[in-house]
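Everything below concerns the one structure shown next.
Moving on, here comes chain A:
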Amino acid sequence: MEKKIGCYICTGCGLGEALDLKALKAIATKEQKIPVVKDHALLCGAEGVGLIQKDLTDGVVNSVIIAACSHREKSAEFRFDIDLLERVDLRDKCLWLLDVKEGDETAEEDRQMMAEDYLRLGCVKMKKMNVPDPFLHSDGSKDVLVVGGGLAGLTAARDVAKAGYNAVLVEKSALLGGKLNDMLKVTPDNKPPYRDVAENFIGALVSEVEGDNRIKIFKNSVVTKTVGQPGQFDITIKNDTVSKELRVGSIVVTTGFTLYDPTKLPGSLGYGSSPDVVTSAEFERMAKAGQIVRKSDGQPAKRVAFALCAGQRDPAHLDYCSGACCIYSMKQAMYVIDQYGQDASTYLIYQEIRTPGQMEDFYRAAQDKGAVFIKGDVTQVGSNNKGGVAVKVNDHLIRNQETLDVDLLVLATGMISTVDTQDPNVPSPVGSARDELPGSVLNLQYRQGPSLPQLGTSAFPDSHFICFPYETRRTGIYVAGPARRPMGIAATMTDASGAALKAIQAVEAVARGVAVHPRSGDLSFPSYRPEGCTQCKRCTEECPFGAINEDDKGNPLFNPARCRRCSTCMGACPQKIISFANYSVDMISAMLKEVEIPEEDEEKPRILVFACTNDAVPALDMMGRLRSPISPYIRIIPLRCMGSLSLVWIADAMSKGFDGVLLMGCRHGDDYQCHNVRGSALAEIRLSKVSETLQRLKLESNRVKMVEVNIMDADTLPGVISDFVEQIGNLNPNPYKGF
Partner candidate 1 sequence: MAYDLTFAKDVYKKSEMGHWIKMCMQCGVCAGSCPLRAHWQHSPRQLFQMVRAGKRDEVLKSSDMWMCTSCYNCIVRCPRNLPITHIIHGLARYAETEKMTDPMQPTRRFAVEVFWKNITATGRVGEAMLTMRLYFQDGIGSGIQKALEMKDSALGMLKTRRLNPIPFRGKIKGYDGFAKMLAKAAELESKLENKE
Partner candidate 2 sequence: MKEYTFFPGCSSEHNASAANMENSVQAMCRLLGIKLNEIDDWNCCSASIGYAGGGQLPRMALSARNFALAQKQKGNADLVATCAACWLAMRETNERIETDDDIKKNINTALAEAGLSYDGHIKTRHMVEVLIEDFGWDALKAKVTKPLKGLKVAGYVGCQTNRPFGVCGDSYENPTYLDQMIEATGATAVPFPMKVACCGGALMFSEPDKSCVLTKQILQSAVDNGADVIVTPCPVCQLNLEVYQGKINTTLNTNFNIPILYYSQLFVLSWGGSWQDAALHQQVIPAEPLRRFA
């Protein structure tokens, strides 16, 4: 396609009064050689939009630059059926961020210079962008693999089928239904008034799934190998004797949980010391068998204590809350009360009662039925002379040591995810992907290893805990239910439904060749120039999503459908050979070189800001809305993600004569906010090597600084910027100006 660029300048919102339109148009036409340049006093109005649309319809223009407000504004108005659209922000990040007193000619001139620079940046960017050619394939599948046939898996498979897609359900055991098969009754998570234990519905759900011809079920089976990418995952399913390969589009992992091994619990909880100390799972089976009795002598167990947090939230055992134990212990207390009526005495010994969702009502119902709640610790379990056990409790509420004689002590042990995870910060050795990991749920044949990256030091799969909770760091693979994090029945079902919808979204997006998330709809994907590759493997190791495999020689093998388009590979590549059709090292370099740098004696420094488009740019826009003034010497270039930062840009900026470079990335670390999980963290690592570049240029290392910016930082960001401007002001001007 031959690019026919049109540039449309808005003079509304005070832009016309503040800026020299003639000069701006001259930049676009004469300097940047844009063939069509027009202006309108209200570009986002019907007439203004019509002006652009007419040029598009007439074929005069096919690529549009709109110089008006932030790209976050008026996106619905400026939606055209074209491949290339660039927004130049003259209002939010220029007009609104500069404090210009009427008649202050210097300030007015500075503002004009900023606007002109931004227009230049937009024009250059447009010229450097190419229309992405989407990654399409004809042999893709839209089927969804569900691994694990418990509540979450059944729900996910059912919802996939209900939505009109095929599901493949793989279950390790001979029976569908999972842990719910062992339960007498269930908590009333899904039906108001959420007060009474509900009938176990798992049988009905299993029948529904088994009777659905859109769902193919493999029992006694496991997944031994997962190769490929969304839309083209090739799965090997194996039962005792037979291996079978099939292709699916996306994957939902619902392998559920195991319970913490009670024999590892501290002796003070008494497990193993008496048959009358049982786990919740054992108690549930007893109840299901109609035998709420002392295991020691078969006498009715009318007095039952429940120790909640049996190992949970204890750094020595499970350092997290298991999410559902408070609720299922209440349910079990109700079993006792329902069976023995007035003779029943039930005690729940807790740390804190946690009742997510509607379960506060269930808590009230348990209290109302007479269950006694004791905040405290079980300190010792012994026998008593009445049969049953004597439980010593340190009651925090009445600040007393009490001994509780009960027939049974039930230990509510916590959930452990059954999904294999790995620490993503420890690079896996090359070739490890080819080894089959016993017990791995998916055995991903990925360069970065067979397992899913974990969150921090937890054993739970990482996703993006703020914005994209179902998603793992492997595109097209979604973990739901207690495999993702501990949760109860209601949360598991909504989680599974959500994951099913995500899985469908993934296969549909891949079928259209667009990114799934977070850059939904992006048609671009990375490509590289093989002859320039030195097999340094930085791209394959750094990709936060494990999208890149390696061939035998160590060259990258991109899997475009796994890619989230964060461009971390591009920033990682020392050879600058990785690029996107609409985003490249060269593009940003060309842009920053287009900024006009005043001569040293003009005493107008220039500071380049690379701002992450996910958090820092919205924060800057909010500053504009608040009219927080910043230095007129700032020039902002938005980046897809800090992960795309190439050190070349720093060198280029310094050579060009910028006095400083400020990088605004997202928070990183265990509580990261980076949409691409590792982008800003990797940028910081790269930046630690920038002093070499600066030394080579004989420049001070504090000319470059990286800060963490949150989307809500509009109130503190002005201070951060002015501090940096002041810091740069204390240095001599960049000596490379004018070279």
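Please note the rule applied: a residue touches a chain if its C-beta (ideal position, glycine included) is under 8 Å from a C-beta of that chain, and two chains touch if they have at least 3 such contacts; residues count from 1.
Inclusion criterion for the candidates: all candidates are chains of the complex that A comes from, given by their letters.
The structure displayed is predicted, hence computed values, not measured ones.
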item: Single touching candidate for chain A, where 1 or 2 all sit in one complex; value: 1
item: Contact set on chain A toward candidate 1 in their complex; value: 345, 347, 353, 363-364, 367-368, 370, 372-375, 395, 397-398, 400, 402-405
